[in-house]
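Below is one structure; the comments refer to it alone.
Only one protein chain is missing from this complex, and each of the others stays in its spot.
Each chain gets a letter, A and B, in the order it is written, and its residues are counted from 1.
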Amino acid sequence: MMPGRGPSMELHRTVAEIAALVQGRVSGPSARSLACLRAPERAGPDDLAPVFRDSARRALESSRAGTLLVHDALELPDVAGRTLIRVPDPEAALDAITAACGAPLPLPEPGVHPKAVVEPGARLGDDVRVGPLAYVGRGARIGRGSVLWPQVYVGDGATIGDDARLHPGAYVGAGSVLGARVVLRPGSAVGSEGFGFRQDAQGRHVRSPQVGTVVLGDDVEIGSHSTVDRARFETTRIGAGTKIDALVHVGHNCTFGEHTIIAGHCAFAGGATVGSHVMMGGMSGVNGMATVADGTLIGSYTLIDDDTRGGGEVLKGIPSMPLAHWTRQVLSLRRLPGLIATVRDLARRKDDRGA
Amino acid sequence: MMPGRGPSMELHRTVAEIAALVQGRVSGPSARSLACLRAPERAGPDDLAPVFRDSARRALESSRAGTLLVHDALELPDVAGRTLIRVPDPEAALDAITAACGAPLPLPEPGVHPKAVVEPGARLGDDVRVGPLAYVGRGARIGRGSVLWPQVYVGDGATIGDDARLHPGAYVGAGSVLGARVVLRPGSAVGSEGFGFRQDAQGRHVRSPQVGTVVLGDDVEIGSHSTVDRARFETTRIGAGTKIDALVHVGHNCTFGEHTIIAGHCAFAGGATVGSHVMMGGMSGVNGMATVADGTLIGSYTLIDDDTRGGGEVLKGIPSMPLAHWTRQVLSLRRLPGLIATVRDLARRKDDRGA
Partner (left out) sequence: MMPGRGPSMELHRTVAEIAALVQGRVSGPSARSLACLRAPERAGPDDLAPVFRDSARRALESSRAGTLLVHDALELPDVAGRTLIRVPDPEAALDAITAACGAPLPLPEPGVHPKAVVEPGARLGDDVRVGPLAYVGRGARIGRGSVLWPQVYVGDGATIGDDARLHPGAYVGAGSVLGARVVLRPGSAVGSEGFGFRQDAQGRHVRSPQVGTVVLGDDVEIGSHSTVDRARFETTRIGAGTKIDALVHVGHNCTFGEHTIIAGHCAFAGGATVGSHVMMGGMSGVNGMATVADGTLIGSYTLIDDDTRGGGEVLKGIPSMPLAHWTRQVLSLRRLPGLIATVRDLARRKDDRGA
């Protein structure tokens, strides 16, 4: 393999074919054949390169791409021999191309592999695939069309909706309830016992039984090595369409709304409540008593200690504050060493004058 | 399932029966039958709701619960028809109820499942359960009554005490020593090789052999996807009763005392020392040279760079400082932009006066 030229997605289609796929408008030669989909900085004359608005300038200056996928409204200098495919939404068009031309992730064979373990009383819907070395417990139910890759664990009595995707090493604790089209990435854990202890008179930590469950709504996705703990009693709940990235910890009894998106390494202490359509940057956390309002935007490295106000607030910092305050603090801080010198000088001059 | 009404814990007991279980004092009707255990905000007239001191006010204002589990000393307005079960420690009482009435986590069948792999020379105590697809290496010893769920890995020569619980996907490296009643949650790793390298003359990182081991004391619990690395040589050691939450990294040659409690996402660089009865909030870290004294309380997002002083210090911040200093800094910072304006004004007026 050439350095800097990794496996790229082969297209083997003409400009006209790709344009039809994305309902795009072509300027320049449309009969040319496209070899690969590549980023502008690596694409050659036979390749297609997607250009998003924010990378447009850099892409144009240096790219040798023969064909560009660009936004309708992007103004570009005319380059002889270069073909443009114009679309209203380049991100969506790129997804259409990768979906049509990219190799999908291979699935285990249909049915239950002889080296999987499916306990008595488990019920599997039509077209379920259970890979080798996967485990399905007593009384578990797996919905139609769902896929369990090798080494997945589904505990007793867990319920999984239709068309779910459980990647290798994913764990679903006993009695957990997962909606349709849920995706658990490699090594994620849903329904593990929560971290609940009380101290006895000697200062020892005694485990509180964790007998509740977890419910994930339809279309929830949980990233690699993320952990969603079952409730102490009642239910830890993640609303439909919410997506959680890798290495996130959701403590017992948390409640998440719908269509919320959580970046990697975030942490939610037991009992935290997060609304719908929230977006949260990486390494951020929410206190167990706090409620994050619908539509709140939370930066990275941000600690939500208290209920947020709603109204589409943008929060940042430890402890969190409105982003504008945080930015002002950061800028002020840069001036602090100079400020100290100025004040020292003012105080000295005042003293000199015999105040 | 009704939205907002997840699987709840059924009680099917009378108030008198629950009161007997928790040695509580009843006021109001005691013959009534209790349907479910639910949080105050979701409980109905037939349900039991626990009320802790800090949630008491909110719970009282809105709860429709017919029966409340409350602290002895809590003063409550008399509500007609409402039953109270009064106890000295509602947390402990709730644990007694969930232990008695909640469904315990189902165990693998007794004995070694035919689809487990137990290598020659492994010794298993009485009443050990080894689930399918679990692995026990050569010469490993598993104590009486211990449970290995499916897909657990126990390396060669590892020793596990009595009544341990190793959840699916847990890893125990060769030669690790785990005490009695140790709990490893799904996907935790104990005894992995540490991250030790030295640079050669070309700036390449050469791995240092990691030939030491890990010893976990009795009653230690390690959370999901947490990692406790074996020592470079000698021993990484976690004292009895210490509880570590999810996604924590304990580097090689760390030493932890007893009955310490560590929240999620914390990190301990190789060689860090943490005392007994320490409590540490999430996302915090300890430098590899530092020692945290017994009884220290460490907030979230806190970096311990140096030895702490002991005496029950409460520390917070990056770098860490006494909590009171940190709070004062946070409050001062809010005034910094205004302070800059004031000083500019003072300096201008001074200059105007021809200083």
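Structural remarks
Here is the rule we go by: contacts are C-beta pairs under 8 Å (C-beta built on N, C-alpha and C of every residue); 3 or more make two chains touch, one makes a residue touch a chain.
Owing to the predicted nature of the structure, the values given are computational and were not obtained by experimental measurement.
Residue B:A174 is the one among B:A174, B:L297 or B:L323 that touches the chain missing from this view. For the options A:D72, A:D95 or A:D200, the residue in contact with the chain missing from this view is A:D95. From the options A:V206, A:M289, A:L323 or A:L339, the residue with contact to the chain not on display is A:L339.
One chain of the complex is left out; on chain A, the residues touching it are 1, 6-9, 37-39, 42, 91-92, 94-95, 98-99, 102-106, 113, 115, 131-133, 149-151, 167-169, 183, 185-187, 219, 221, 223-225, 241, 243, 245-247, 259, 261, 263-265, 277, 282-283, 300-301, 330, 333-334, 336-337, 339-340, 343, 346-347, 350, 355.
With the whole complex as reference, residues 117, 133, 135, 137-138, 151, 153, 155-157, 169, 171, 173-175, 177, 187, 189, 192-193, 195, 197-198, 203-209, 211-213, 215, 225, 227, 229, 231-235, 237, 247, 249, 251, 265, 267, 269, 283, 285, 301, 303, 318-319, 325, 328-329, 332-333, 335-336, 339, 342-343, 346, 349, 353 of chain B touch the missing chain.
Everything below uses one rule, namely that only the chains that are shown with their structure count from here on.
With centres set at the average Cα position, the gap from chain A to chain B is 25 Å.
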